[in-house]
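Quick notes on the structure that follows.
One chain of protein is taken out of this complex; the other chains stay put.
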Amino acid sequence: MTLAELAARLEGELVGDGDLVVQGLAGVDAAGPGDVTFAETPRLLAAAEQSQALAVIAESGAVSAGKPLIRVPRPRLAFARALELFAPHWPAQAGLHPTALIGDGVELGEGVSIGAYAIIGDRVVIGPGAAIHPLVWIGAEVKVGPRTVIHPGARLHPRIEIGADCIIHSGAVIGADGFGFVPDETGRARKIPQIGTVIIADDVEVGANTTIDRATTGATVVGRGTKIDNLVHIAHNVQIGEGCLIVAQVGISGSVQVGDGVVFAGQVGVIDHVTIGTGARLLARAAIFGDVPAGATVSGTPAHLHTEQMRIEAAHRRLPEILRALRRLERRLAKLEETE
Amino acid sequence: MTLAELAARLEGELVGDGDLVVQGLAGVDAAGPGDVTFAETPRLLAAAEQSQALAVIAESGAVSAGKPLIRVPRPRLAFARALELFAPHWPAQAGLHPTALIGDGVELGEGVSIGAYAIIGDRVVIGPGAAIHPLVWIGAEVKVGPRTVIHPGARLHPRIEIGADCIIHSGAVIGADGFGFVPDETGRARKIPQIGTVIIADDVEVGANTTIDRATTGATVVGRGTKIDNLVHIAHNVQIGEGCLIVAQVGISGSVQVGDGVVFAGQVGVIDHVTIGTGARLLARAAIFGDVPAGATVSGTPAHLHTEQMRIEAAHRRLPEILRALRRLERRLAKLEETE
Partner (left out) sequence: MTLAELAARLEGELVGDGDLVVQGLAGVDAAGPGDVTFAETPRLLAAAEQSQALAVIAESGAVSAGKPLIRVPRPRLAFARALELFAPHWPAQAGLHPTALIGDGVELGEGVSIGAYAIIGDRVVIGPGAAIHPLVWIGAEVKVGPRTVIHPGARLHPRIEIGADCIIHSGAVIGADGFGFVPDETGRARKIPQIGTVIIADDVEVGANTTIDRATTGATVVGRGTKIDNLVHIAHNVQIGEGCLIVAQVGISGSVQVGDGVVFAGQVGVIDHVTIGTGARLLARAAIFGDVPAGATVSGTPAHLHTEQMRIEAAHRRLPEILRALRRLERRLAKLEETE
């Protein structure tokens, strides 16, 4: 692809030689002589100009010190689109692999592909264009929406629903039993059957080896456009809104309610039955032991408002100094008292 | 099923119209007009009476404001039993699937089911009524007890033992190598072979994508009736007692000794070689850097007794105020000193 063609595909404004051939795309640190990179600010553009890159996707109005530019309103978004053009395509399978096992009463939409040694349970419904990779297990009566991709070794337990345009990564387990027990008359833990389901809306991504448990009754729900990273745990009966970002190793306990657009940074933990308001931001490693108001940014263990937490943390580091100051004050005070 | 039939099955006392037809079961928040719900206290019963539910499982002696009741000594336990009656049955397989691969010298008890593309190693012994779901891998010489269920994609490494009535969830890995290395003469990490095993007693549940490593020598042990949630890590040579509850994302380091009835809340971490006494409760996110006495409740990073931790945490939040108070005291003291 030439630079002119790339600029056209990105609906950007080309500055420089459009006949140059784009060999690949790379971040500024790794860009080689055939690569196009991107820069969101003048400072980053200056750095990109120093790199080996062939050309730079930069903001509208950016001025080049020498390298060709593709000017766009949102360089990072345009770079993502350029990556789509260069992304290799690794299809699950053309059609149905002969070793794929398809249950009774399964409905497959047009263009569904199902990989080797994948297993599709009875009465499963798979929408058009969906891709089921090898070694996937889909239990009975699951619904998978159009164009959704299920990566190798993911497991969808019976009767759950996955929307359209979702991506379920390798090893994710959706719809295993929630963790529910009740002491019986002898005090032993008796399993509470988990007869509910999981409903995942459209355009959701679920990371590798992440687990989303089915509800005790009713449904565990993940809203439209929510993106979930690897090794996340979402317990039974959790309700997650739309457009949330949930970074790796987050754990969300049972029956938590999460509004729209909430960001969970890595390793955040949320205790059961709390409510996280719309647009809240839970910073890395925050431990949430109570409700979080809409729009709040919280951090710490236990979590406080981040502004408060920063003040606490600043004082926390000074604790040895505080102890020393206290002892000094005591000595000075004792001296004064003596002189009384 | 009619309400009268359900009451009889639960050995409860019916109050109201026994001919009503029970369509399902649900928590009070989600109960529809055909659902039976439950209430453990008068306050929760009042809420349940306001719901759409058809009837309520309530404590003995509870008084209805209008809805039919099934009175029982333990409403939550009775609700768990009711769920068992309504739980859909998703069998692993009727008998042995033709694609299941069974090794040499395997002993299968009566009524064992083995799903598609499951692999059973040589000399494996599987007790009567056990269900091995599709895509499970069981290494050589593993023992699986009667009625135990191994969910899709779980992996049992060679020579480990799983008791009776266990449930091993999807993607769990039991018996992979412990993490053990020793520097060689050149300082490089040399693997210490992990030739021990894992022994899991009866009535244990192991969550999805949880890992339990085999011992270096001897055995990693999980006691009877212990329940383990998703994404938990149990390292080599850990000894866990009976009737413990281990919530999601807990990590237990090598050679830790855990008594009976210990509760690990979510994301707890335990350093290696410590002892957790019987009945201890480790609250969410606690970081255990030393022994925990029997019966103790601990929290925090590092963990302290929870009562102490609450006092520390209360003071911790007041740290900025403490700093200000210190500065005020210093000023006042300086003023006094001047006047001397």
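Chains: A and B, in written order; residue numbering restarts at 1 for each.
Definition applied: a contact is a pair of C-beta atoms (placed from the backbone, for glycine too) under 8 Å apart; a residue touches a chain by one contact, two chains touch by 3 or more.
Quick caveat, the model's predicted, so the values are computed rather than measured.
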> Where the complex has a chain not shown, which of B:67, B:81, B:143 or B:159 is the residue touching it?
Replying inline: B:159
> Which one touches the absent chain: A:21, A:63 or A:319?
Replying inline: A:319
> Of A:2, A:23 or A:230, which sits in contact with the chain we cannot see?
Replying inline: A:230
> Can you list where chain B touches the absent chain?
Replying inline: 101, 117, 119, 135, 137, 139-140, 153, 155, 157-159, 171, 173, 176-177, 179, 181-185, 187-193, 195, 209, 211, 213, 216-218, 231, 233, 235, 237, 249, 251, 253, 267, 269, 271, 287, 289, 301-302, 304, 308, 311-312, 314-316, 318-319, 322, 325-326, 329, 332-333, 336, 339
> Which residues does chain A use to touch the chain missing from this display?
Replying inline: 24-27, 29-30, 35, 74, 76-77, 79-80, 83-84, 86-88, 90, 99, 115-117, 133-135, 151-153, 167, 169-171, 203, 205, 207-209, 225, 227, 229-231, 243, 245, 247-249, 266-267, 284-285, 300-301, 313, 316-317, 319-320, 322-323, 326, 329-330, 333, 336-337, 340
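We adopt the following convention: only the chains that are shown with their structure count from here on.
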> Counting in whole Å, what is the centre-to-centre distance of chain A and chain B, each centre being its mean C-alpha position?
Replying inline: 25
